[in-house]
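I have a structure I would like to understand better, so I am pasting it below and will then ask my questions one at a time.
Only a single protein chain was left out; the remaining protein chains are all shown in position.
The first chain written gets the first letter, and so on, giving A, B and C; residue counts start at 1 in each chain.
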Amino acid sequence: MIIVVKNNPDKKQMDNLVKWIKGLGLDIHMSRGDNTTIMGLVGDTSVVDEDLLRSLDIVESVKRIQEPFKNANRKFHPEDTVVDVGGHKFGGGHFQFIAGPCSVESEEQLITVAKAVKAAGATILRGGAYKPRTSPYAFQGLKEEGLRLLSVAKKETGMPVCTEIVDIRCLDLYEDVDIIQVGARNMQNFELLKELGRTKKPILLKRGLAATIEEWLMSAEYIMSEGNTDIILCERGIRTFEPYTRNTLDLSAIPVLKELTHLPVLVDPSHASGHARLVLPLSLAAVGAGAEGLEIEVHNDPPHALSDGAQSLRPEQFDDLVRRVDVMLPVVGKERDR
Amino acid sequence: MIIVVKNNPDKKQMDNLVKWIKGLGLDIHMSRGDNTTIMGLVGDTSVVDEDLLRSLDIVESVKRIQEPFKNANRKFHPEDTVVDVGGHKFGGGHFQFIAGPCSVESEEQLITVAKAVKAAGATILRGGAYKPRTSPYAFQGLKEEGLRLLSVAKKETGMPVCTEIVDIRCLDLYEDVDIIQVGARNMQNFELLKELGRTKKPILLKRGLAATIEEWLMSAEYIMSEGNTDIILCERGIRTFEPYTRNTLDLSAIPVLKELTHLPVLVDPSHASGHARLVLPLSLAAVGAGAEGLEIEVHNDPPHALSDGAQSLRPEQFDDLVRRVDVMLPVVGKERDR
Amino acid sequence: MIIVVKNNPDKKQMDNLVKWIKGLGLDIHMSRGDNTTIMGLVGDTSVVDEDLLRSLDIVESVKRIQEPFKNANRKFHPEDTVVDVGGHKFGGGHFQFIAGPCSVESEEQLITVAKAVKAAGATILRGGAYKPRTSPYAFQGLKEEGLRLLSVAKKETGMPVCTEIVDIRCLDLYEDVDIIQVGARNMQNFELLKELGRTKKPILLKRGLAATIEEWLMSAEYIMSEGNTDIILCERGIRTFEPYTRNTLDLSAIPVLKELTHLPVLVDPSHASGHARLVLPLSLAAVGAGAEGLEIEVHNDPPHALSDGAQSLRPEQFDDLVRRVDVMLPVVGKERDR
Partner (left out) sequence: MIIVVKNNPDKKQMDNLVKWIKGLGLDIHMSRGDNTTIMGLVGDTSVVDEDLLRSLDIVESVKRIQEPFKNANRKFHPEDTVVDVGGHKFGGGHFQFIAGPCSVESEEQLITVAKAVKAAGATILRGGAYKPRTSPYAFQGLKEEGLRLLSVAKKETGMPVCTEIVDIRCLDLYEDVDIIQVGARNMQNFELLKELGRTKKPILLKRGLAATIEEWLMSAEYIMSEGNTDIILCERGIRTFEPYTRNTLDLSAIPVLKELTHLPVLVDPSHASGHARLVLPLSLAAVGAGAEGLEIEVHNDPPHALSDGAQSLRPEQFDDLVRRVDVMLPVVGKERDR
């Protein structure tokens, strides 16, 4: 961390600052120029409150040199973390498809879709039981009944299941869920993250709508700081000024994340674009960018889906997508789990 | 709601669409042009799933004409809602200052600041007990002890208190709190909103970091749909590309909100800017834009505050701010509660 | 175009509005509901000033149904436009690499890089002669001498050349240039666009830093409206809140553009990311998304480049990139020009 001190700082304030920093167990390297004095803080600066420093009268600016995340940081954990979800591996050269309907609607619907996506190559079944919707008047999911149907489908097909949690008080109901999804709107629901950090279940952590990569990794850090390191990140689009797509899929984030962290990184092209016809090109793009898996909405009868029909593929479209991804995977050094 | 149908639509699909819309209790007005057929849906379109419509093969685009919020909509409730917080009125020409430290740190600190802001003109005391922080390693607030100290300060000074809730499971602890704040990160924590909708307490609903005005009003709608209509909106800055300020305070939102909704609207210039020296100009700007109150961080000793010191005013700065606002209020037709 | 009229509009104003619209040669379809009257305008609505309509007292809102661009619109020109640049085809299943140094620095540098990128598979040589730089104190390019060196390299290697124009007054100097690039900062320099519309040269039109897809197509429309239809669009990243990358490459724009327009679409992954190590993954992503070519900065000695060294590939990295793209092209139905 670098502190730029104003010209001619008050000596007493300067002494106090130096004392305070040393009290945090840090060393200081001073560089005095004509117009500025620069203090380089050496040691574990994750304990330093940047905003506090900035508020001091003698401080002109503060720049962080090291990332504020530790457990998620590749510097301190150079090898890829490989997360096992019901026997399927994420990270370390593996590639997985998580697929299924946006919302669980009925046993028949879920099992039909599950069998279709499994046949096409998906290894994990997704399906929303609790749906966070912008409007209180929109369909909010089958809730407990949805979780029950996921268990039925899991037994029927042998696929591990992935579903979103929206209420910290319902965690007990997720016992039979293999990987718990944290949606974009809850990415900074820190109490939920801490609670999930105390479970033993893999977590699929989606990026918040306007979260920086650093904030996203800090949310992973929240979970990891409580002991759970089985985290998979999932890019799903960020909010920008462009109205043609619901969100702007930030694929640059994929190679950036692979540098910064050892955690596996997936992409959800369905929510990002909001249009089924964009799912194929964005899926291929995600694979090119280095994604280690895709989470894709598939519906047996999209126009009648109760939510997000506009972004769901039909099973035959999903099958075609998997075939194309298969051709690309060797280019990016990955292998699809079968 | 307007549905633009593609050229030469399949007749059977068209018939199905018409039947489905009528089944929702809506009337349809058709306009057939050379290149496009336009369907105008008349009736309560809040029940229609836009995304579903967009997914249909024969549909080119869907445009909503009416706002999707009802309880919060000024069209159906033309008079200003006036929210009473411990005897102080928000809305309807009243102007209030909510002030206090970012975090509750100790009884002495809280009471010192409370007395100072009350003397300057604040009517509601704010103070964070539970602090949502980006980093799990940052100070997270005194929690229950913080709530206890707020009760002490309330008794000591007679000021109603305002504090943030971050965990739905702690709601019972907020019995002595006069207005519960929902922070930006929880603006779309819908389970929390629904629970707060079942309380009788006024809610201060901050705008999410990247929430549109419409989404924000839909979050108010979540609370209102459960029966609680005592909601005060608070603009606190949105995320943009500009790095000089922590957030970009969106003051255009104030007059827009005053048109769209009957709920009172405040501004928090402290969190928006992240710098104490921007608080005065942004406060005056907020008053000019039509804000009905300000939420301001004040600290007796900013450089040692445990969080957000950089954005807190000293009591004498707050006092100066109130004096200047007083001169401006007649220009915007408001009166400060004393 | 849809006009939503307010409740109980003034009859005289309503009559005036109807008369004005009919005077523009448009038909009106009226839908009267309980709360709103909707006017559907049928005909060529590109002549209607939306802002003017919005300003009328009786109008609540205006929604455009048809795109405001005509010449660039795929609806009126369903087949792909194929642009020929010195014998190399863009669009219609062809795939091209435009490569070369960010800035032309010397004859030796330019020719060395040109030969290397040609050997690797590039068909068009790029090189900046006039460089728009944020700072007036930064290197602004070799200017006329740079253009002369491009002609030398073109003669030496047989490659058509691509370079940016920044000053409308210099157009005459571009006679030997095969495709003129309009940079992001000049995307809405309408006088320049009109002048380029009067030339016979292909134009590479980059997306503005914060331009919507629609604005971008309107800029293409400016050129086309003057008679020049040889336009290639080039996505190069948009401005968002994310600081890790210089810009956020908007790859969702590629499939969206392929629907909206018949013009070829390229991607420049070098400027988007600002980091050489992101160029490979973003290039593969762009191919997956459907790009019809890539514009890539290559330098024989990146660390000493006078500008943008940080984002340039070395020739051997570019060669590896082309090899990987070659494997992917069949997946997206394209063939590289050789």
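Worth a mention:
The rule we apply is simple: contacts are C-beta pairs under 8 Å (C-beta built on N, C-alpha and C of every residue); 3 or more make two chains touch, one makes a residue touch a chain.
The structure presented is a predicted model; accordingly, all values stated were derived computationally and were not measured.
Note that the undisplayed chain, when the full complex is considered, contacts A, B, C.
When the full complex is taken into account, the listed residue touching the unshown chain is B:332, out of B:152, B:171 or B:332.
For the chain left out of this panel, the touching residue among B:104, B:204, B:272 or B:296 is B:272.
Taking the complete complex into account, residues 46-47, 49, 51-52, 54-57, 68, 132-139, 166-169, 185-186, 188-191, 194, 209-210, 215, 218, 221-222, 225, 239, 274-276, 302-312 of subunit C touch the chain not shown. The set of subunit A residues touching the chain not shown comprises 2, 4, 27, 29, 31-36, 38, 40, 42-43, 61, 63, 65-66, 210, 239-241, 243. By the touch criterion stated above, the residues of subunit B touching the omitted chain are 210, 212-214, 237-238, 240-245, 248-256, 259, 272-273, 277-278, 281-290, 324, 327-328, 330-332.
As a working rule, only the chains that are shown with their structure count from here on.
The greatest centre-to-centre gap from subunit B, using C-alpha centroids, is found for C.
As a whole-number value, the distance joining the C-alpha centres of subunit A and subunit B reads 26 Å. Remark: subunit B and subunit C have CA centroids separated by 39 Å (rounded to whole angstrom). Between the Cα centres of subunit A and subunit C there is a gap of 31 Å. Among the residues of subunit A, those touching two or more other chains are numbered 210.
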